[in-house]
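Missing here is one protein chain; the remaining ones are kept as they sit in the complex.
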Amino acid sequence: MTFETISFIVLAVASTATAIGVIAFKNAVHSALSLILTFLFLALFYLQLQAMFIAIVQILIYAGAIMVLFLFVVTMLASDQNEAELEDHIPWQRAVGGILGLVLVAALSYLLFTGTTAHPTAVNTAESLSSAVARYGNTEAFGLALFHGYLFPFEVTSLLIIVALLGALVFGRRTT
Amino acid sequence: MLNLSFWVLLIPLLGFIILGLAGRFMHRTIILTIGWGACGLSFLLSVINFFAMLSTPAAARLSIDVPFTWISAGSFQVSFGQYLDPLTMVMLLIVTGVGFLIHIYSAGYMQDDPGFWRFFAYLNFFIFAMLLLVTADNFLFLLVGWGLVGLASFLLIGFWYQRPSAVAAAKKAFVINVIGDAGLMVAIYLLFTTTGSLNYTTVLGHTFPTDIATIICLLLFVACAAKSAQLPLYMWLPDAMEGPTPVSALIHAATMVTAGVYLVARAHPLFSQSPAALLVVASIGGITALFAATIALTQLDIKRVLAYSTISQLGYMFLAEGVQNYTAGIFHLITHAFFKALLFLGAGAVIHMLGGEQDMRKMGGLWGKARITAWTFLIGVLAISGIFPLSGFWSKDSILGSVLAQATTSGSIWYYVLWVIGLLTAGLTAFYMFRLFFGIFAGNYRGETVAQAQLHVEAETDEATGHQQSGPIAANAIHEVSSVMSIPLIILAMLSIIGGFIGSFALFGLPEWSPLAHFLPASMSSSAPELPLGLDWISTGISLVLALLGIALAWSMYGRGFTYKESHNPFYQLSLNKYYVDEGLNIILVRPLQALGRGFSRGLEDITLDGGSRGIARIVTGIGNGLRRVQTGYTRNYALGILIGVVLIIAYYAVRG
Partner (left out) sequence: MPLSAYLIMSAVLFTIGVIGVLIRRNPLIIFMSIELMLNAVNLSFVALSHFLNTVDGQMLVFLVLTVAAAEVVVGLALIVSIFRSRHNIDVDEMNILRG
């Protein structure tokens, strides 16, 4: 058992547990905290996959910014609401959803397990990730690729963020 | 050669469009300017063109002017073209000339009608449609004109649409005309499949197999019989008298009803190829002539007498065409246009004078009160009775002569019968026309003498309905019609006198003198057998004697005034009730059709179709109600739906491997 295997197993168990925690906790605050933990474990996965920049961004933006926003809204709105006290109009949904979820994960796992090669043939050219990382370092390689090959999607994304911002402003405005 | 027919055609159309769109807001002077102007200008152009044609050698008198091509599909070409030959020329002159006189007359007759502008718009439209019919250079545009003429007739018969009887008559005319149109359409289809073209030049020059020619000719004759009110499709014409009298004069006597006669003459190269069809044309014509004349004997409504006499005279025209003397048919068409228009306008004047009264029993004694009307009416009556030397004499004589010639040449007994029928009809015609004349003008006035002054002025007629009967007119309130109405009468009377002189004078030893026969294409009379002069005299003499006998009988019975006696003589009742044709049709055709319709309405409509559609609706509603439950409104349910889909897709791939 290599270190990689051990760490994978540990991370897998931990992230699965916290993810289940997200959907299992009655209190939304607990769910949010559990989700932050999941995100952190995922960042560790990324590190293990040698994606330093993504890992850092994951921690900063997801575990940081987005989840802070979540917690803010949760504490504002739902901290006093208890879901269990409300009548469930479609109780069968819970069972059906669970079973279907199991079927889904089973089918997906089976497909992925049988359908993917363990170590696919990697691209090994001058443009490949590893050579770029070796030449410039991880973040620089990412930045170069972003501003060379992905400039247009990047700009479109910025536009999307502006629109989302305006949308949030419109919704957030106090209606008179 | 000069061919102005496009403009002759266009001007009434413009008149119709202007009057139809803006006539409502126009002053009556402007309406008259446009209405008269359109028809008059059209007439003027026709006359100019007529003289241009006269100065052209006979061989070059055909001109086809094609302003544009309407349909061009491969070898199939239909152009909007004007076919101008002497036959068309004659029709142009008659339609625009008589039409113009009637336009003038209408200004007086329709004076107080609220639909004044509408009337003139319709008249112009009718002139346009009729001109389109006679100037078309192919059968398709002939059909267009044919249909439009029917439409114009429908509009004008139903002109007083407030009267249920007028609306019913208009519908009847339209339906019967459409029967004819269907015949024409099928004939055109056959012509096209046989010759591949619809142009007169191609079709009429074509030689058909005899049976095809017979079928086509019979179908064409169905159309002619419907348009020209021949047996068995004549029923609409008497009912069409519901329209204003000028309309009866223009459409139902002088022009539209002659469309059938025109079509047979136009298609005479075709008819000449089918002896069977010619026999049918002649027989129908002859029988119709006698049949209608017997009905006319007893009618009491003066317009109905004239209507039946029109049917009878049209029968004469077809009789002439049936024995291949197309020139004689057209000749009678011309003279008939003159004297029948005259008679109708005269009858209209009488009706106008009497405030809408049409019943002969309430007339009489007008001789001294309305001299112009009486004299012109007398001329018309003499002309239609075929009294020498008025126009009717010449044309009727040439028809009877041709029939006798056909009889002697072919030796067929049937043509002798037709000849006798023609002679008999001539006598009957003289009788019932003079019965009509004496009924209107002789004796004493039989309308009740009502002193109330407000009743006698036509201007006081019901504003909404125009010429409604305004009750009996006081005898001393009857006065001659205005000059706008009497001048057309005088002109038509003169034409009725001299109109016959364009025919042949062979009877009087002047065989060269026959302007009409020389003007019309030679083929239109060449195939008719010649009648020896002696036989011609015999035929003429007998018909004249019979006519005089008819007049004498009428004089002896009604000379001192018409008296109506209820008679239970079965023949009298048969004639008075028009052989119960309408009632019979009602029983054998209308009722069963209505019953069938009701049956369909119940069986097919209510049960099958409605039931079916209701059933479908119920099924759809049921499905919708079922599907409605899927829309629970729970967002999570919808998400579950998505998941089910995803799982199915993934499972499919997992199972497939």
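Chains here go by letter, A and B, matching the order in which they are written, and residues are numbered from 1 within each.
In this section, a contact is a pair of C-beta atoms (placed from the backbone, for glycine too) under 8 Å apart; a residue touches a chain by one contact, two chains touch by 3 or more.
Since we're looking at a predicted model, the values are computed, not measured.
Considering the whole complex, the hidden chain is in touch with A, B.
Against the chain not shown here, chain A presents residues 4-5, 8, 12, 15-16, 19-20, 22-23, 28, 31-32, 35, 38-39, 42, 45-46, 49-51, 53-54, 57-58, 61-62, 65-66, 69-70, 73-74, 76-78, 81, 83, 86, 88-90, 93-94, 96-98, 100-102, 104-105, 108-109, 112-113, 116-120, 122-124, 128-130, 132, 141-142, 145-146, 149-150, 153-154, 157, 160-161, 163-165, 167-168, 171-172, 175. Contacts to the hidden chain, counted on chain B, fall at residues 627-636, 639-640, 643.
Definition applied: only the chains that are shown with their structure count from here on.
Between chain A and chain B, the centres computed from C-alpha atoms are 91 Å apart. Listed in rising order, the residues of chain B touching chain A in the complex are 632, 634, 636-637, 640, 643-644, 646-647, 650-651, 653-654, 657. Listing the residues of chain A that touch chain B in their complex gives 89-90, 93, 96-97, 100-101, 103-104, 107-108, 110-111, 114.
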